[in-house]
Every structure is written in C-alpha cells, then in structure tokens.
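Only one protein chain is missing; all other protein chains are in place.
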C-alpha cells in the first residue's frame, strides 16, 4: 500500500478520500487554492500544499501544479476525485511520466469514453444498445436532415466531445434543425475545440439509471447494481437512489451485464459508472435501455451504492491502484435496503437555485440511525464564489425505500444551516411529492411538477415576522446597531477570529 | 399508531427516541428537569414539559410527575428509555391506571426479572444454564459457608434485588466470607430495602455476551443475535460490539435459543436483552455460558445490533406497543459486517475517569462511511453535574471487525470536543491494543492491561507547550487578560448568549 | 419597541414587549387591520438558532441578516422579512421621497463584478446593460429599468457585491 497519497481535489470529495486514506493507513495530502485555505479538507489532512490562485484554471485545473505538488510532497499516488481533471487523460499521462500512480482507469479508457461518438460505436460493437442515431458525424445540414427523418423527430443534436449534459440541443422538427445545426457546431467548437456533432433519437421522459462497475488489474470486473438519478435540473443530478424503484432483479441482471460488456470493451480498471437512459414510457417490458455515456471516475452519488452494498468504493479504488485484487467477487455482492442521497447546495431553491455564497454562521448536522452526511464544510467556513457550491451530500439508508425517505425527511428537518440559503426546502418538496413516493420518476420530473417555481418560499409569515422583530429587538438591546444593516461580516469574527491579528501586529 | 408520545428520559436516548418518533410520524414530547432546559432533546422535540428540579429524584425518578406530564400534554404512549424508571414496574402500573400505553414489557415481566433470585429459578426451570449457586436465599453465615464449600471458592455474594453490577461482592475464601456476609446484607438493605442475598460461583475471566430479543403481542418472538460487552470498568460497559469475535454460527444459535427460552418464561413482549457470562477460559467447546440477568428495556448499546441487522429497534418498540406485529420473522434476520460502539463520556480518562463537567465550547462530530454518532449534546451545552455524563455513543460499522475498528479509530481522530475532558484518548488506547485486535476480551480486560492508569496523558509535550504559549500570546494581544486566570466562563457568552438578557431587562 | 415590516406592498406594525427575562409579547398588525399577539418564550439561543416556545409548542428558528432583509427559517420554509425599527422606516421613507423619480438598482445576491458597462454621467436607454455580475458559474447582466442618466455607481470591476448593495442609480 502507498505511504502518501495526493488528493487533487477540494470540498466534500477531498474529505471523503481523506477518510478512505485513514482507513487504509495511508497519509493523505491535499492541495488547496487560496479560496480553500480554511477548508475542512485542509484541517483534516496530514499535509496541505498550496497551489495558487482561487480560480480553477490557476489551481485545480493545472496539471503542472498538481504534479509539482505530488512530487514536492513525496506522494506515490494521486486521487483525482470527480470534476476538474478527473477525466482528463493528460493528467494520467503526466502522472505516468512523473512516476506517480493515478487512482483511476488508464488514459486509453478515459480517451475512448471521452469521445461520445467513438464510445457509441465501441459500445454498439460490444452488443449493448445505444440510443438510435447516427454512427458517424453529420457534417452538413442536408445529411443531418436526412438522418433526422430516418430516426424520426424529436432528435437530440450532440457534440461528440461533450457529455454530462453539456453540448447538446433538442430539435423537434426540420425548421428547428436548420437554426440549431450551425449553432450547436459553433458552440461545440468554442467549448471543446471540436465541432463534430451527431444525432440521437430524443426520449421524451426517460429515467436516468446507471450501473457502478469495479475492476482490478488482475482481470476481475464486477458490477454493484444500479442507481437511479432521474431527479435532475438542467442535466445536473440533485437526488439519487439505490436501488432504482423501477428495476427488478431481472432488469438489474441485464443492466449489470450490459455495463460489464461496456467496461470490458475498453479494458476498464478501477471504479467507473455506465449510464443508461431507460425508456420507461415504452410499452415494452422489460423496458428498453440505451447506453448514454461512461464516467471514468468515482461519481458524486457513490455513497448510495456504498450504503446498500456495504462496500467502501473510495477505499476499493485506492486498493486497486495499489495493485491489489478486488476484495469480493460478483457472487459476494449483496444489496440490503434502500438509500437516497440529497445534494445540499448553497443555492436558494426558493429563487430559481441562485447561488448563495457567503459564510456559514451556524451549522448543525443531522445524525442518528441510517444517516450519513458527507460534508465539505464546517461552521465558520465561507463558501467560495469560484466553485460548485456543494455543502454536503446527505444520505439516508433504510430497510426499504419508504424508510429511507422517512429518515431523509427527518434528517432534512434536523439539518440547520444559517448564513447561506440551501436546497433543503427543495428536497422537502420533492420527498413529499406523491409521484416521488410512488417512484414515478423521469428526468423532467422537477420541471413537470413545478418544483422549481417560487412556491418554496414560506407563506404563513406571521411567526417568522414576529421572530424577526424579536431578533432585532434583542440585537438592539445587546448593543449592536440594528438601524444600520446588520451585515453578515460583523458577526464573522466570532467564528474565525484569526483575521483580527492583522491589527495586532501593527504595520 | 400513536399521535403523541412522551419521552420520560433525557440525553442521547431522548434524542434517539425523538428520531424514532419522526420516522413513524408520531409527535415527540419530552420532559426536562431544570438542568436540561438547554438540551438537544428539548430543541428537537415538538413539545417540552418541565418537571422540576435538577436532581433525578425531583424529576426523572418521579412517577407522579412523569404521569402528570403525559396527561397534561395529551400523550397516548410513554417511552421510558433506559435507566431512571425504565425497569420500575410502578411506572408501568401508573401508566395502565392513567390509560397511557407503556412502551416496554408488562409489569409482571419486569417484576420477575427484577428479583435476581426469582429470575434465576425461572430461567433454570426453562432449561437455560445459570451460574452454579444457591437456589434460595442464604439467611445465615453458616448456610453461606456450607453452600460456598459446595460450589467452591471464589464465589460471588449477590443481593437478590441488585443487578447491573450493583449489590455484589467477590469472596475468595471463608475468612473473607465472614466479614463480607453481613456487610453485603446491610448494603442490600440500605440500597434496595431488601437484605436477601444468594451465592454464585465466581468466574475468573468471563466474557459478557448478551442477546437482543424482540417480541410482539401476537406471540411472535425473535432474537437478533449477540453483542459482546466485555470491555467494562467497575461493571459499567464502555465498548460494545456486534457480533462477538468469540461467537460462531453454532454458538449464536445456542445463545439465541437460550435467550428466547428465557423471554418465553416471562411472556416477554417488546425489546429486551438476555445477558450471559461465557466461560471462555474453560477448556470445553462450545464454551459454557450462564444466564446472568435480563434487562427489560432498550439497552444503551442497541445501535451496534441496528447497524449489523439493519433494523431500527426504537421504532420496533413503538410499533409493538401500538399493537402491531413484528416486521420480520426469525428467518428474515440477517447479520452484515461488524459494528463497535464507544461510549464517549465527559470523564478524564487520563485521571482515573474523574467526571469532567462543564461547558462544551467546541464540538466537531465525526462522519463519513460507516459512522453514526448518537449524541445528546450540542455546542454550548453545559454537561450537568447531576446525571451520567454521557456525551454520545459513537458507532462504527464495517464489512468485518477490522474495518469497523479502522473506521472507529478514524472517527475518534475526527471527533473534537473542547471545554471538557472525554474518554476519547482511552478508546484510542483500547482500539490500539494487540489483545483487543485479537478479540481476546474478558470483563477485566481494562484493569489487566493497565488501561486505567495515567499513561494516557501525553508525553512529548514540546509542541503542546509551544501551542499553549502561542494561545496566551494571541489572547493577550486580542485584549483579554491572560495574566488573570482565563476562566472558562468568560468565553461562555459567545456560545449561549441568552444569559446576557439578564442585564438587559434591568431589575 | 415598535417595528415596521413589509407585508406584500403594505407596511404593518410589529411591537415587542419584554414580559420577563426570557418571555416576550409580540403584537403583529395584520393586513386586514386586525392584529394578532403571541407570547414567545425563548428556551435557548445559540448564535443564529433560537428555540422558542409558542402556544406550548417548541419551535426552532434560524434567523440571520442578509443585506436589508432578515432571513428566517422555520419548519420547512425560508422567509425573507423586510423589517426595520419604526423610526428608521419613517426616515427612509422621507429619503426615498427625496429620490423620487430615480431608479435605484440593488444587488439581488452576492457576486463578483465582471464588467461595469456604464459610468456616472453617461446616458442609458431602458433595457441597456449596466453591469455584469457573476456568481459561481452564472453570469447575470443587470439592465436599466428606464432611460436616463447614471447618477450613482456603487460597483467596480473585479470587486464583489453582497445582496442589497447599491449597484446603480438612474435619474
């Protein structure tokens, strides 16, 4: 096993990997940008290496700085987490050159799956269904129009270098295609330096169901069952569960075998996720499913699989990277109960999910039976403007889906965050929705059921208004000035008093 | 199901029961003594009912006040937790009289098991082995001496009304018996108003292994496997695990059947625990085990069984009390992995476990995969002088015992409590002990391995001394006065600022 | 002590009176002109968190200031309360009357000023962009609600703004 491992990431996933390191007896080293100096990950690590400015391009996206940090701190391995450089083969190659073990698949696997058009044909060749569409790039509008007529509208126009919901556009008829075609190519060129686009049949109300796979370097490859991630907003997952309420044992086996076939097609090692769209609206049973893409890294939502299978995926990742064999075979995998994850963001769910950066002035986290909170913050932490404003991933496990939901609602009630708005009220609304309780999910669930509108703002404001008055009354009596804006900063020093030193040391 | 339930307890178990209520949609009401006014349980409940003074006898031990609280708040059921009145049949009878459902067994079951001598003969009659000893009270010294010679020294002199480690005395020879006999009788009279004593063979290095049972009012009775609680100090459990590293499938079945026979002998319903002493030092295999006592309530250490079986025991208790059937049969019970619980007390483990009451000025609780922390406190909470100074029960679950231990050590490292001393350093010492890792446990483990001595005090004080100097340097610069004792109270108002109001309102 | 709270587009009065060390009576004028009264008993206050007994129920509130507003979280909802001491409300009404005819634009959320498009003295058309503010991954252009002249600008490129900060005033 490695002695030291560099965590080339931030926030909750850096904390998650620190914990896996601790359980393995590996010394965790984190990198941090200027904005993350006071983060929980820095506090929990054995060593913290600064890598410069606050923007991602100055820090977490710089391959050179990450490799320099690994070498400077004497780390033998590097875990990329998710996002940033996690699916960038140039980091893998740089690790190889520097003699640092990359905790993840090979550069070749990442590259094959990074090109969406190439991965489609690889997967189709492996006998796994892909969404009906073109096998090759469509270079001209005429070609696109002809293919679209063959496939049948609506179609999805996709950038081959895109993924994760980026670089795609819905087209419902030939009129729309005319304007969309050049626009999508132009955007693809701008975003990915590659204007290649292709066409896929658009599924109206699909379910997003994905399968976790795990492979070692000794030829062992297993799947850990599925997760359903249909609760999305603008293609960003918000709530995930394991198992899917739609999937029975037979479909689980089919999905699992398809996922393994995909992974085998690219000689996959380490943890990966094969995403499928399931056409639940189709009358066919078992419902048809189609390969969407493969994520060649640990997913944000991996804890729901951990809760149900009892495995530690981050730990398995590091073990695999160290050359060890998988700690279990396919037959050893068992699923117990159900787990749900809510992504708690510093976003105002009552106001169109506007980001709500600022200082966390109070934090009280839920606990008790079935609850796990993978947090990246602590009281006094200031959520930076620069990154994804994820506060924590709240996970509830129960004997069945109903108990997991009950426990999640209890945990959301216990979870107290002051100083920033969060998505907690939004999840209350989702978890209380009849259709959600019935398991009737699809990727447009949030829009279709009006869960994005401003209705989350509380309505009976009588007591809150009284409470606000009492607050100002007591603040006035305690001597601060409620006449002026009682700015957030004024209270800040109670929590992180270090900035005070400035004035102590003199010029 | 009940609409409202009264929780006749405090601390972490009150919080635990609140959570079970939330998961069932029952409105939780807590009682609180003056000392518990600012407790976490009061904060989380729907309703909080004051029951007077801070001492237990003025509050949590008063049957009248508890019943009055249930009636005043309109509660249909009452959960006693553990300790206080949980095993007092007078509370059960008072509940019956008041028309309130008691969440627990019948008064008759409690009474049968409360008398240790009576329970011994009931259990022996049910064909379950009891520790060799007298079947009847020993009334005279002569009788005691004769029985002792028959049984063979060392023997244990026990008060029939005792239990839980109270009212017993070890006697190694007839000389000791002479002085011990009257003393134990006198103490039994003083403590339990009952001088009845009896004799038992004393086992030198037994393991304490207990079995969780669960019975409904429809005749269904199951066991949930064993817990090992051999890590004790003065008969108080400190660390518990499930499963026992000593128990294999065969012994689990035998212990389970014995526990069910005991429960059946008293028509037991609801959750209960049958405790056994296992003579692991005996050369016989399977090792002989003997009935010790039955606890007719939820145990402190129930979470380790919950983690391994996936069940919610507090929830099952309430369901059973509401007349529902057990949610599973014996064949449905499965055990996955291993769980360990550490009882985190406000006690100075470096100083003979002296209680360390005071205010918690900083609290940062562990989390992440496999970790559950059932806490009764929050930052700013002042641990009362009046009760058991339990801060929380930290539980770690893993795929096997080794992983559970690794995760527990990680969680203990993450757990930060300032303002009071805790038993966290003690648990580091236990979990790092070779014999513990080997599973070689017995009830004198702590004494025998010198884990109570002052060696837990840190030795290399170089950095801590530097840090203390830096602390006083910065305190001085920030304007407080380090020349005077920087008393704990001076910082108090930062955390619970309400006391300030005193001076605001004028006389 | 008397306060003025906004309820929709009306202002209503709120009165707080101390009844004892930890008990307060709060009287709230309703929109229909009637008033309601509650006795709030503060069981515990710990920073932004308040545990209050109201009508025999324990209620948990989070309260913190955010710009001009007071944010109250209660049960499963978030409330933005616009409340000021009565005297301060009267003072502000006067000053806003003085500024009548001017449009004052304030930041709706915290962010970083990416680009300032207009300077004081410049003329703007209705709908023309004034400033671009970025928060995390989203850029947001603030547009002028009327045609006129920039009379005040409270932002600078590269700086940050908090909710409620003045961005532009157009006369």
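A, B and C label the chains in the order they appear, each numbered from 1.
In this text, a contact is a pair of C-beta atoms (placed from the backbone, for glycine too) under 8 Å apart; a residue touches a chain by one contact, two chains touch by 3 or more.
As the structure is a prediction and not an experimental result, all values here were calculated from the model.
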In the full complex, displayed partners of the excluded chain: A, B
Among A:45, A:130 or A:180, the residue in touch with the chain that has been omitted: A:45
Absent chain, residues of subunit B that touch it: 348, 350, 354-358, 361-362, 364, 385-389, 412-413, 416-419, 421, 424-425, 428, 456-459, 461-473, 476, 482-483, 485-488, 494
Positions on subunit A contacted by the hidden chain, ascending: 37-38, 42-48, 73, 378-380, 495-498, 501-502, 505
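Please note the rule applied: only the chains that are shown with their structure count from here on.
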Chain pair with the most C-beta contacts: A-C
Chain of greatest Cα-centre distance to subunit A: B
Separation of mean Cα positions, subunit C and subunit A [Å, integer]: 33
For subunit B paired with subunit C, centre-to-centre distance based on mean C-alpha positions, whole Å: 50
Junction residues of subunit B - those touching two or more other chains: 44, 378, 497, 501
Touching two or more other chains - residue numbers and ranges from subunit C: 42, 46-47, 60
